[in-house]
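I have a structure here, written as structure tokens, and I will follow up with some questions on it.
Yeah, one chain of the complex is gone here, protein chain that is, but the others are all in their spots.
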Amino acid sequence: TPESAERTATPGVATGLAVTGAGGDVLFIEATSMEGEPGLTLTGQLGDVMKESAHIALSYLRSNGKRLGIDPNQLAAKRIHLHVPAGAVPKDGPSAGITMVTALASLATGRPVRPEFGMTGEVTLSGRVLPIGGVKQKLLAAHRAGLTEVIVPARNEPDLDDLPQEVRDALTIHVLGDVSDVLALALRPADERELLTAA
Amino acid sequence: TPESAERTATPGVATGLAVTGAGGDVLFIEATSMEGEPGLTLTGQLGDVMKESAHIALSYLRSNGKRLGIDPNQLAAKRIHLHVPAGAVPKDGPSAGITMVTALASLATGRPVRPEFGMTGEVTLSGRVLPIGGVKQKLLAAHRAGLTEVIVPARNEPDLDDLPQEVRDALTIHVLGDVSDVLALALRPADERELLTAA
Amino acid sequence: TPESAERTATPGVATGLAVTGAGGDVLFIEATSMEGEPGLTLTGQLGDVMKESAHIALSYLRSNGKRLGIDPNQLAAKRIHLHVPAGAVPKDGPSAGITMVTALASLATGRPVRPEFGMTGEVTLSGRVLPIGGVKQKLLAAHRAGLTEVIVPARNEPDLDDLPQEVRDALTIHVLGDVSDVLALALRPADERELLTAA
Amino acid sequence: TPESAERTATPGVATGLAVTGAGGDVLFIEATSMEGEPGLTLTGQLGDVMKESAHIALSYLRSNGKRLGIDPNQLAAKRIHLHVPAGAVPKDGPSAGITMVTALASLATGRPVRPEFGMTGEVTLSGRVLPIGGVKQKLLAAHRAGLTEVIVPARNEPDLDDLPQEVRDALTIHVLGDVSDVLALALRPADERELLTAA
Amino acid sequence: TPESAERTATPGVATGLAVTGAGGDVLFIEATSMEGEPGLTLTGQLGDVMKESAHIALSYLRSNGKRLGIDPNQLAAKRIHLHVPAGAVPKDGPSAGITMVTALASLATGRPVRPEFGMTGEVTLSGRVLPIGGVKQKLLAAHRAGLTEVIVPARNEPDLDDLPQEVRDALTIHVLGDVSDVLALALRPADERELLTAA
Partner (left out) sequence: TPESAERTATPGVATGLAVTGAGGDVLFIEATSMEGEPGLTLTGQLGDVMKESAHIALSYLRSNGKRLGIDPNQLAAKRIHLHVPAGAVPKDGPSAGITMVTALASLATGRPVRPEFGMTGEVTLSGRVLPIGGVKQKLLAAHRAGLTEVIVPARNEPDLDDLPQEVRDALTIHVLGDVSDVLALALRPADERELLTAA
């Protein structure tokens, strides 16, 4: 899709799926880092639960970085800022967890997120993907936005049969239980990145 | 049980027992550590009393580490993050105290928690296990979840005769008054860990 | 216009456009820096969303400084103070985002903002310019204040046909989607600055 | 009494006397210390006044340590955690002041508190013991709990004639005006400690 | 006037003009500095807007010190305390801005404020003097207090024709738009200070 392609061109941006008052919607998680006092700056009028999700996402990556091929210093020794536009819209809930992990892992590795992917799922501190609500509305929104690959929690698999056949046919739906599998799927491989850099 | 086995495979995760609006339930305490500013990050929409329990658990281990065979630097010199999924569910009360001590001791020693154990009990700063409520509902939930060993506070022993005989038969119930006995029972021995690492 | 010319003569001041109870108005964003504890001081009775905009603006410049020709140390190693007069008037909303980026970039480069420019637009952490409200009132106010060049978000282009023809004729309206284009347009070039310094 | 003997076996725990909705009760103050950022962690759902009492107790000992034979570094260079079980019960008021001084002095010297002692009294920053309420209920509770020595503020002496003769006979009541006299009475002597250590 | 002469004898004190429930009044801004953790301590029951004014005043001087002949280290490397008596009276609003700049500049340079001066005006971060309310009441109060020179914002000039002729005759009224002109007028020259020091 044009918008997610443009938004995810830079490492550090991942495409999430949300439920709003007016149905499902696509939402972007933007992460960046800078030299300075280590820590996490959060903006986008995030509620308590969503702020905690960001801390869980960051701690997961800092604790498991070595195993995931992420240099922990990229996240521990810098100031990290995570923003969720639009700036004036209050947002809350745990379902952006795996999208936050993906945005931060993209930032830390320099590997952009694949633009055709959207995702939703709570993450725990040990990397489990927990089920969330609004699967049908979120996947309809993903389809409307032109995304072709979506990631949902394994325990939400029963919700998928509520989708119109046309949407099921158009989307490749990945049901996952561990966030390390999300990263393996959604981040462009390191060598692909190198090709892009050379271009 | 499949879930607790999967969840507690990594050191730092312990299985607790809670009372919710809908009866008893099993809950996981996840702890992890990372390089960085020492201190304790708490997530999972924890109330004041439950946050205090986490501080008591950490202080107990830092003060008594030497006696318990725990390298205090594993807890004092790192950032500790303790999370209790699910992320959007508010939780409070002191009864996760011994589960928190167990999760943190598992993290600090690298010894996983035995997957067949569930536990409940308030802990004091000097390691006493104080009684809690909802014993019957909690043990029924432990049984439903396939746990076979449970730890309850010594002063809750009178509550055990309220359990159905079938559940009493299925569960091995440990009534303990000192949290160091909890650790001795619930953590896999160090040499067992080594075997696992070698596998 | 006399006032914006006077106010923007010093690097660090940019002219924004706002909607108030009494229609549109011109507003100045003032930024300055000083030796001392790094960080961001915000004054002007700014609401939560507007404070977050300032943090987004600063993080954008600190993360992308090298690419934009801005010495990151000008922003990271100093105390930054951003003020929005008048001091007693509460202000909120995300639409001063690109004006804040411009004021901070002007401060960091020493290049003054062109006095004939006014601007409005939300900014994201990766530099996208998002649409805002009140375009008609804001451009009428810009015209009244004697500004001749205005910057609005690309996605607000449809709102421009609501403007009186006379105002459309008097103003050069730039519709932009990336804040780096805002900086390229609105900051005086570095060599022009040198001429001024020599004068 | 069995419970206070068990609880005060470790240095850092002192037995206080409190008034609750249901009459008087015995309460334990637990203090411990650990390497780390110096300061005072307080848990046990303590109200504002009771938190201030803990700060007063700590400052008194840090300022007067030399005179009292306490190494000030035991309190100033470590993280101190003071907890008052039970963890979910809100507590407030200044009357635990002398018990807090005693628990902290026990911690700093390694001299356990005598198990037969219970105490109540506000303490000031210069070590004066100020009167408190509920003397009768508190001493009845001390008696019920099997304590045999109690300390009350000098200015509460007139309240003692309200006690049943049987309780007055069973208890040795010390009326004191200076908290250094409390410490002299309630802490086991240093050499007695050495004998215990050798045992 | 006797009181302002006495109060402004020491560097760091400037005379402001305020509106209270009972008409205008003279108010003193006291600033002092000390070795210690750099930063700004504010007392006098100041409201949010007035606290922000103090931060603006300090940042203006720290950023523009060199140009104004002020050693920035006098303000950046010390603890600054700014107090507005009377201590129990709540105060708010931006109109003490230029008085705060004057008090802090006096403190930093050691040049006392001229005792015959009173002043009122909001200040912006780049040193502009913005208009305030209550000009008539404030100048009447200045006259009653025996002051003979007053400073008001340029944009308040239209308010001056509301003053009784007698007061206009008695007062020398300076209408200023830039706070650097306030400092040039209201601080005793450096050589005058030296004469005083020698006396």
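Note that the chains take the letters A, B, C, D and E in the order they are written out, and that residue 1 is the start of every chain.
Criterion: a contact is a pair of C-beta atoms (placed from the backbone, for glycine too) under 8 Å apart; a residue touches a chain by one contact, two chains touch by 3 or more.
Quantities reported herein were computed from a predicted structural model and do not represent experimental measurements.
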Left-out chain, listing which of the shown chains it touches: D, E
Residue among D:Pro94, D:Gly110 or D:Gly146 touching the omitted chain: D:Pro94
Which residue of E:Thr15, E:Ser33, E:Asn64 or E:Ser95 touches the chain not shown here: E:Ser33
Residue numbers in subunit D that touch the chain omitted from display: 38, 48-49, 52-53, 55-56, 59-60, 62-63, 72, 76, 93-94, 97, 122, 124-126, 128, 130
Those residues of subunit E which, in the complete complex, touch the missing chain: 7, 10, 12-13, 28, 30-37, 41, 43-45, 79, 81-83, 85-88
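One rule holds for everything that comes next: only the chains that are shown with their structure count from here on.
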Centre-of-Cα separation between subunit D and subunit C, whole angstrom: 61
Subunit B, residues touching no fewer than two other chains: none
Full enumeration of touching chain pairs: A-B, A-C, B-D, C-E
